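Reading through the structure tokens given below for one structure.
A single protein chain has been omitted from the complex, and every remaining protein chain is retained in its original position.
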Amino acid sequence: MSARPLRVVGRPLARIDAIEKVTGRARYVTDLVLPGMAHARVLRSPYAHARLARVETGRARALPGVVAVLAGADLTWCDPYFGPAFRDRPILAIDVARHEGEPVAAVAAVDEATAAAALELIDVDYEPLAAALTLEDALAPGAPLVHTREPLAGHFADLSSLRPRPGTNVCHQFHFARGDAATALASADLVVEDTFRFPAVQHYAMEPHAAVAAWDETGGLTVWASTQNPYSVRVELAKMFDVPLARIRIVVPHLGGGFGSKTYAKLEPLAAALAHAAGRPVRLAASAAEAFQTVRRCSARVTMRVGFGGDGTLAAVHCDAQYDVGAYADIGPRVVQKATYTATGPYRVPHVDLGGAAVYTNTTPGGAFRGFGVPQLAWALESLFDVAADRLGRDPIDLRRHNLLGHGEAFAPGDTPIDGKFEESLGRAAEAIGWTLAGAADRGRGLATMLKASIGPSVSEAIVRLHADGSVSVLASAVEMGQGTRTVLAQIAAEVLAVALARVVVVTPDTAITPYDQTTSSSRSTTMTGRAVQAAAEDVREQLLRVGSEALGLPASDLALEDGAIVTATRRLAYPEVLARRFGMAGGELIGRGVVAPGRSAAPLGGSTPFWEMAVGAAEVSVDEETGAVSVERYVSVADVGRAVNPLLLEGQDEGGVVQGLGHTLFEEMAYADGHLLNGTLLLYRVPRADDVPALECRFVENADGAGPFGAKGAGEGSLVPVSPAVANALARLTGVRLRDLPLTPERVWRALRARERRAPGAI
Amino acid sequence: MLRPFALHRPGTAEEACGLLARLGDDAVPYAGGTELLLLMKLGLLRPRHLIDVKRVAGFDAITDGARLTLGAAVTHRAVERSPLVGRHCALLAAVARHVANVRVRNVGTVGGNLAFADPHSDLATLFLTLDATVELVSGRGRRELPLTDFVRGAWETARAPDELLASVRLTPWPSGTAATYVKFGVHERPTLGVALALCRAAAGARVGEARLAIGCVDARPARVPAAEARLTGVAVAELEDVAGAVAEAAAAAVDPADDLHGSADYKRAMVAVFVRRALRIAAARARGDVAPAARFPHAVVA
Partner (left out) sequence: MIDAGARVPIRLVVNGRARELAVATHALLLDVLRDDLDLKGAKRSCDSQVCGACTVLVDGLAVSACTYLAVEADGCAVLTVEGLAEGDTLHPIQRAFVDAGAVQCGFCTAGMLLTARALLDEHAAPTREQVLHYLRGSLCRCTGYRKIVEAIVAAGGGDR
């Protein structure tokens, strides 16, 4: 192909689903109505840990209008256990409920009111058990065990290496070492060390989880699901219900936000079981309060020791991270493993000794959440970096720059070399926040970096179809959850095939129609699914050129694609004509296929990351010393994205990421007392509002050096990760107070400020 | 999702009270429903009859005279926009503008707010500085009682089950009053509310009478006589000098508990901080300073 300037890729175009969304026509799972559809409600455990002595559903079954009632004991006709890391989560609690809000029984009825009434007729005798509610509880000797038998291995081969530690609440441990950290730390000129805490946080995707399940006359199952990875859900359902993959159809309409909360199966198994029992379609729509009981971010306690030479060169990092994964492992073990592996951030560290543990507790299961474990560790590392800079008398940016991994440098043997220019991001962020300029006396500035691996190995496939009228269908299973993936995939296809964006339709993910894609997470879609779409479109282009070359009697190298046509210096053959030549009639289509399957590698996690997500954040804050209220006045995020396929959407992603990060930095924390969640509704759980948003600039470093289409790479998580340490670093530089626990609530900051005054009267 | 109930829409207070008396425990008054329907959706309350008070004659009226009367079914939005409220108590309009969010203000009522007696409310706190009385009606007649006696504790009032809250009556401050209301908190509902009025406190004069009420930190809002006493008679120019003592008196008067809004210590300390701030704002207003309104993070100043 002759290199021609990009026409569609790289432009700040409105999203292709914008009109359907602003007119209210976009459809989400809860908007679907099927003939004969029943409505489900779930009875949930009021206890953090209890034995189910008796679950009596007879009266509920007898209520007119009820079409199915299920309790754990009824699930003998299927394999009731699921979970990506371990199959430790039953569809409905069997014998034991392990967290408050765990589904114990469920009803499907002609309407929700009847289902709700039936729930009240179910009698459950709970025998409360001692519960492990915090990391401390769970790790104490003789702690109550959340799971008493070894959980079954999960359905995913790439997760089969996970192992719980028998007789404890540790469900997985990960260790990564290089060099000799102990010796290096012992001889380092400076060692900074501390323990940091990161709270349990609710995703609060505006759309709570929902699924509509229907079995058909052939024994096939269709589930319309609010899921980020239809293909993973399909595998789980196939195994649980013993149905061939080909007979399971997972359809994913628009998602009302995901942020990781909708990865892997959540409500789908229960919806499918109810539909099976009811013999008709069942709609299961969680309330927002139920979402709080379904999944959350893993809280963590991280102890880190970082050693430096006198010149500021990093010598060693020792990390001991404990993540609270709640009552069921979900994807928590992988969160721990992947994050711990990159605990050293974007720095060159000769000696590392990194340990991470996933720990069960009797609380809402912890799973994936934007950043996938990295925010918890960056909170520790990036805070300690500023502590070290202080102790070394170095500028914090300077100290970071001194230790950054360079472009092309190895992160770990066998893994993808660093594929971006941190130096540039750091410089841009410093400049935008005015790092070297004098600031107001009542403002403090702070900065932090992040590095995150995407998922590897992972597979994406795509099909592109060029129709007789020159319009294009893209078939791919990346889920549109707001991040703009449909638009980006359409832009890629439009670019390769030289058609207008409006001529491209991205088909709704449907495992019966759109090809395999591993997951919509880990910021991977633009790179992986995008490459598959690019390859599929290129396949169509080759076919077009072949036909065109025959038709025009010219070598393919003399032809170009432009504006929906094959063109030469003198001739123009529109696609419909090309297709007519190919098929001899006004039918038929060109079908292209694209596969991206990097496979396993020698990288420490078994697969190389397809790209590194890299970002820098800089904050300017003020504090109301009397109340402890921190105001983030300005925030700059710079992400190294290779190329912004759609700068408007990308900017929106990063703005959203920063503000979500402000949530757990300033307010958000799921608060438990005695095993009960105290703030499981928006009346009590505070997420950021419009008036919390600082002056916000999200910028990009674009060197077209990413592994994705046109040099793009993944983004969207990076902007969130540095927020907490950047804000805390700014606060520390302003007040001299270093906080180790998130969120930085006014009271917490106020207490720290008072403690400082007691230590150093009169000091600022 | 709600459970079924019968809906009654009486046009007169007599009729409404008759229903309440007849239906007893099965019936509850219903105004905007912003609190009531929430409880019912959660199944915490399961009334068989709702008595809509919005059509009761006179309940949606705002009238003036010796006192400013707000009918129980007056919405926050109506308070915010009422010319009468603006004339007699502009601060009340400003406070109404910051209650909850625009949707709750559009349907939520003054009567519902007071009758529900949620500790985290703005109105009752402010009303205490306006010598508010509430008017209750029932088949047995009408009675008027001070707001202090009406609000008994968290979600607890002196209203008998067969009584309706008909109105709240406020005594507008005398002219020359400098006042402010400040609320603080990161949560949906305020963590702390401070209402302060310095009556007959023109520039150059002495404070004729001070009224200070603290809300949200205790089970019910309350005036702080000890702090008020420290303010009365103080020259406007010297208010700053007593700020510390006033704040201390206010902090000593509250008895908060640890909860999601914060520890008791913190709340008590914030009472002191915001009383001091409120005093500074009111003093500036008394002096006629037209300095831009003070802004504090997570706080609203009215």
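Going by the order they are written in, the chains are A and B; count residues from 1 in each one.
Please note the rule applied: a residue touches a chain if its C-beta (ideal position, glycine included) is under 8 Å from a C-beta of that chain, and two chains touch if they have at least 3 such contacts.
Quick caveat, the model's predicted, so the values are computed rather than measured.
Listed by label, the shown chains that the missing chain touches in the whole complex are A, B.
Of the listed residues A:L6, A:A130, A:A186 or A:M206, the one in contact with the hidden chain in the full complex is A:M206.
Although one chain is not drawn, the whole complex shows that of B:V107, B:A219 or B:A294 it is B:V107 that touches it.
Summary of contacts with the chain left out: across A:G24, A:G167, A:G310 or A:P413, the touching residue is A:G24. Contact with the undisplayed chain is limited, among B:L7, B:A90 or B:A257, to B:L7. By the touch rule set out above, chain A reaches the unshown chain at residues 12, 14-15, 17-28, 30-31, 203-208, 254-257, 259, 287-289, 481-484, 648-649, 651-653, 655-660, 681-683, 687-691, 693, 696.
Although one chain is hidden here, its contacts on chain B can still be listed: residues 1-9, 33-34, 37-38, 41, 48-50, 77, 97, 100-104, 106-107, 188.
The rule we apply is simple: only the chains that are shown with their structure count from here on.
Once the centre of each chain is set as its mean CA position, chain A and chain B turn out to be 44 Å apart. Touching chain A in their complex are the following residues of chain B: 1, 3, 184, 186-189, 260, 262-263, 266, 269-270, 273, 296-299.
Against chain B, the residues of chain A that register as touching in their complex are 112-113, 116, 622, 624, 626-627, 629-631, 666-667, 671, 678-679, 682-684, 686, 745-747, 750-751.
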